[in-house]
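Missing here: one protein chain of the complex. Every other protein chain is in place.
Showing subunit A:
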Amino acid sequence: MSRFKLSSILKRKRPDSTSTSQGLTDQEQIVYKVIHEKENMGMWLRDIKRRSNLQDAIVNKSIISLQAKNMIKEVVNVKNKGKKHYMAVEFEPSTELTGGAFYDDGILNVEFINIMKKICLQKIKQLKVATLESVLQQIKTSGAIKADLKEHHFEEILGALVLDNEVMEVKSNGMGEFGAIPEGKVCYKAFGKQRVGAAAEPGIGAMASMPCGVCPRIRSCTPDGVVSPSTCVYFQKWLEF
């Protein structure tokens, strides 16, 4: 690099300089560069302040200015909605930020998820024993879901159905009803006839069916204490006939 070029870079510029091609001040350029580096992941305001080594007020001013010039945008991080994140306008927020297909404007799309669950459950019941692929195939054939969903989305939905205790996850042993499924493959089955229809409401256990089993004050309950079985309001209510 020639001495002339090097000196022109090192030359101190005036604070209000607008010498860049985009009309940005030095501070705005630094802030923009820091945000741009993060690409589609966006950057938390506090991280921007630390990384840029500028005073908070200058960073805030630069961000407002950059937003006004339509060079950066504020994005919602579904995992930290309270934290302000910024991203260069040319990028689209990553799925980590938006939450993916099951989020709508940073809000969990519960209605959509429930519809997905319902359709998947219906297909599993039809198939009796289903694999992820067979559920996917059935749904694609029926055209029940128009949204662009990948295999892993369906896997997540089936996982949620297992957690809801709507279906059980079993591994194929290659015999009987699993005859057509390779051994060791994860399968999904609706519960036996006793559970069908009652699956969403699991059987109430012995403890859960009495006040003490669900009592929030059980730890402070003693025979002669302030909270005691003889003065318990939950017992009173339970034994109203």
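Note that contacts are C-beta pairs under 8 Å (C-beta built on N, C-alpha and C of every residue); 3 or more make two chains touch, one makes a residue touch a chain; residues count from 1.
Please note the rule applied: contacts and distances are computed from a predicted model.
A.B. asks: Assign the chain not included in the display its UniProt protein name, restricting the answer to "P-loop containing nucleoside triphosphate hydrolase protein", "Coatomer subunit gamma", "Translation initiation factor eIF2B subunit alpha" or "DNA-directed RNA polymerase III subunit RPC3".
C.D. replies: Cross-referencing UniProt, the chain left out corresponds to "DNA-directed RNA polymerase III subunit RPC3".
A.B. asks: I'm checking contacts with the chain that's been left out. Which of A:V89, A:V170 or A:V233 qualifies?
C.D. replies: A:V170
A.B. asks: Which positions on subunit A touch the chain that was left off?
C.D. replies: Subunit A touches the chain not shown through residues 46-47, 50-51, 78-79, 102, 108, 110, 113, 156, 159-160, 162-165, 168, 170-173, 175-178, 191-195, 202-210, 212-216, 218-219, 221, 223, 228-230, 232, 235, 238-239, 241.
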